[in-house]
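Note that one protein chain is taken out, while the other chains of the complex remain in position.
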Amino acid sequence: MNRRFLIVLLLIWSLGPLFWQVYTSLCSDQALTQPFASIDHRWTLVHYRNVLTSNPPFWRYLVNSFIVGVSSTFFCLLLALPAAYALNRIPRKLSIISRLALVGAALFPYVLLFLGLLELARTFNLGNQLLALSLPYAALSQPLAILLLNSAFNDLPPELEDAAKLEGLSLFQRFRWILIPLISPATASTAILVFLFSWNEYPIALTWISDSNKLTLPVAMARIAGSSIYSVPYGAYAAATVLGSIPLVLLVLIFQKPIVSGLTSGAVKG
Amino acid sequence: MSTNIFLRRFFAGIFAVFICSALFGLAQARIVESVSILMAAPFADATQDLVNQFNKEYRGKINLRVIRGPLETEAMSDLAISSLLLGKAPFDVLLMDVTWLPKYAAAGWMVPLENNFNTQDVESLAKGAREGNSYNGHLYRWPLTSDMGLLYYRTDLMDRPPETPEDLVSVSQSLQKDQKVEWGYVWQGRQYEGLSCVYLEMIDGFGGDWLQPKSNQIGLNSKPGIEAAAWLQSLIDQGVSPKAVTNYAEPEALQSFKVGDAAFMRNWPYAWAELQKTDSAVKGNVGITTMVAKPGYSTATLGSWGLTVLKGSSHIDASIEAIRFLTSESSQKQLFQKYGYTPTMQNVFDDPQLLKESPILAEFGKAQQVVKPRPETPLYAQISDVLQRQLSGILTNEQSPQLGMNVAAVNTDQILISAGDRS
Partner (left out) sequence: MIALLLVPALLLLVVVFVGPLFRYAWLSFHADSVITGLIAISNGGANWLRLVQDQRYWQDLFQTLRFAGVSVGLELVLALLIALLLDQRWRGRDVVRTLALIPWALPTTVMALGWRWIFNTPYGPVDHLTKIIGLGSLNILGDPSLTWMATVWADVWKTTPFAALILLAGLQTIPGDLYEALRLEGGNALICLRRITLPLLRPYILLALLFRLAQAFGVFDLIQVLTGGGPASSTESIALYAYWNALRFLDFGYSATIIMASFILISLICVIAWIALQLIIPTHSKSRGAVSS
């Protein structure tokens, strides 16, 4: 009984604010000011229509975030996989030092890098280009990705690779046909975590993107907050937060296993 | 063999068509120049008709497009700066607030316009509109609207407006005593740029000066500087202004004045049109004058918006055409009649037809004569920020005017020193 109460409390705490947004997004503007009173014409879809038909339309931000997320994930794995493999095969001292450095980098509050990255974007003309964002994103998620994948490589029995070596397979072949398939669960976890990070990242996207057609979702949300000329624009805000949350809620529901295993194995091994 | 030749001809034909259409497309693109302007949301809405007229008139030559920015001035500034910092901005022209100009000029982001607008053009502007468009001897901006701080008063409660700070307080207090109004004077006391504007009018009104750009002389902790802060604080203490004024921006002050709660209000010209709407309780009972001050020191803070061409634009001449169109005499009349935006040309202020329709234009014209820009330094954003912090502390009684203005002066000095602007 006691436990059931706690579970309900946990669910209210976690999901209550979200349901409040859903509720708000469906309320008409008059109803918003009296959320608990009974009012005629409370329900409306007008906020969703406004958000979806604004200029640029809301789905554009979702598409932008998706492009950035996929390209960053791909780029990150491309570099992290070989690095994670090599990390076990370099001198032990060097390996420990690199691992410590990676942990340090993973802990680093990356928001402090915004100024340096802004200068980078200015120097190399990377501003206002969606794909260019995958450069900092891949780098920022690199430490975690290498650590996660490295621990997956560690768990493989060493005989496996030795046998493949005896068969005469080259490094690339071993990598492609034996190692990568074997660590695919860890790769999937890593990929989803990197994707989530890139989808949600704010300060760097804020400084690298100013063209309203190229905004990623988090920046677009913040800009919606600063640009409304309505007196009580919260219906539209709420509709935007609901629309912006749906993809991620789905993502969590579908991929909860790899996400959890990615986070926890990171904790256990790290 | 023959198929071979046929294929070759076929491909050559296709190739030729491609080349031709590409050239044609290129030529088309060359002929129609596209110019984009970033404007704050209200201006983007107000200029929509003008932009349509422009595009009709220049069809096939220039295509003007307005990018609708955020509503608030600070958000606009953030957006413009982050675009400019990234190198090539995604717009050719920017509608900018008067206080941004020195900063943008020092950063080298604007194209000098003195070759495009000659002395005759400049002389056609009203006196107040000539201010704040140049920096270090270069003209960078052409004003779209002029804006200045004004004192609104209730003509049904007094025959003529007060002229000195003491007058304003005594008139307010007697009106409050007779229960004619709940509050005497509402203004902008929130910690934001509006507070700096209010303060500028008072420090100048007491005979001081916030910051002299040439000598970098700081007047915040001089006698008038402290008097101005103390006077504003005393308004709250004496009950002439509500306590909540420390969280008022323009809309809150307007709201209070509009329902008839206050006898005086400090606001910009746009409020006039708002007060004449049918839902206004004071419609027809409002007068406008310049801010109270010691005799002869009355001042109105300059707050105009103007158009500037950004470096890196590849359509400079077309941009100037667009600016000329948007700031022409007829455009200004249109903006004034429809949206209440104050004109910039002396001719428009003197237009008998317009004056007959809206006599208030004469008052705007008078206030134009006493406008004063906020300190023209690239460091303005910082020094204004410092001032707002201290003033906010004074108004909420967290510190004395003397102490607060001393700190503000010291902080301002530090900013100037560390920026290398002063040694």
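Chains here go by letter, A and B, matching the order in which they are written, and residues are numbered from 1 within each.
Basically, a residue touches a chain if its C-beta (ideal position, glycine included) is under 8 Å from a C-beta of that chain, and two chains touch if they have at least 3 such contacts.
Here the structure is a predicted model, which is why all the values come from computation and not from measurement.
J.: Just to verify: which one of A:Ile39, A:Ile67 or A:Ala83 makes contact with the chain not shown?
T.: A:Ala83
J.: Suppose we count only contacts with the excluded chain; which residues of subunit B make the list?
T.: Listed in rising order, the touching residues are 74, 77-78, 81-82, 85, 102-103, 106-108, 191, 247, 378-379, 381-382, 385, 389, 392, 396, 407, 411, 414, 417-421.
J.: Can you list, in ascending order, the subunit A residues touching the missing chain?
T.: 3, 6-7, 10-11, 13-15, 17-18, 20-21, 24, 32-33, 35-36, 79-80, 82-83, 85-87, 89-90, 98, 105-120, 135-136, 138-140, 142-143, 146, 171, 196, 199-200, 202-203, 207, 217-219, 221-222, 224-225, 232, 234, 237-238, 240-241, 244-245, 248-249, 251-253, 256, 259-260, 263-265, 267-268, 270
Heads up, the rule we're going with is that only the chains that are shown with their structure count from here on.
J.: Averaged over CA atoms, how far is the centre of subunit A from the centre of subunit B? Could you give it in whole Å?
T.: 40
J.: Can you name the residues of subunit A that touch subunit B in the complex?
T.: 55, 118, 121-122, 125, 127-128, 206-208, 210-212, 223, 226-229
J.: Spell out the part of subunit B that touches subunit A in their complex, as residue ranges.
T.: 41-42, 67-72, 75, 79, 82-83, 85-90
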